[in-house]
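A single protein chain has been omitted from the complex, and every remaining protein chain is retained in its original position.
First chain written, first letter: the chains are A, B and C, and each begins at residue 1.
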């Protein structure tokens, strides 16, 4: 099992009711597995126009494996500028 | 005969050696007639990339008749900005 | 150093940004200044709040600037983005680009703001009289 901390921004912070979230995932979990787990607990995520997982400040593919040392963030649709 | 005063700018001022020029033209002369007359006296005008006559702050067609009351200017290729 | 990227909580300084990109080699500077509009689709906006995932936002802006430097012969590129609460008329973003020739400055500046709005992790919340909305969050 791996323990990961997730940073939340924008509407994701509202959906989680928190700016960080600690989640336990089984070993060899990927970014896609994290999304599936979060969507189970927070179904409002599925109503977003889209959202991405960022790992170590880079947008991650769903297949990217996660480790406890990664900085992981949930990135809802951006709207800067 | 009409007496017109011509304003000169940019390289036209250098070609005429003056910033204004008084020219006598026959009655019913047009902007094109003025250009022909000036090119006779100042053949360097013909070496310009192009040049226009402006009458009362508007670019003039060669056919435009000139009067003594007009404000007439020689406009060599512009290069502002 | 020919690029400068900052995410700031204080008001942005347009004059300082423009001074920074000027250089004796440049013939033209294009500057885009975002401003907080008083309405969205006819609905009055009271204020905006911007939030950023700062390290990733800086990294993504730097990626955009690197792409820009590959695509156009520009000289200096500056991107400043503000975060926090902004009132109507205030400036959330300044993008300034200098180049020897103006076409490159215009095209690079527009590319940067267009791409920034698509990829950089910064979020804007609009406050209306009767509620607040994270912009673009929902379809």
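Before moving on, here are some points about what is shown:
Definition applied: contacts are C-beta pairs under 8 Å (C-beta built on N, C-alpha and C of every residue); 3 or more make two chains touch, one makes a residue touch a chain.
None of these values were measured; they are calculated from a predicted model.
Note that the absent chain touches B, C when the full complex is taken as a whole.
Annotation for chain C: contacts to the undisplayed chain at residues 14-15, 18, 22-39, 88-89, 98, 100, 102, 105-106, 109-110, 113. Where chain B meets the omitted chain, the residues involved are 7, 9-11, 14, 47-49, 54, 57-58, 73, 75-81.
Going forward, only the chains that are shown with their structure count from here on.
Look at where the CA atoms of chain A average out and do the same for chain C: the two points lie 26 Å apart.
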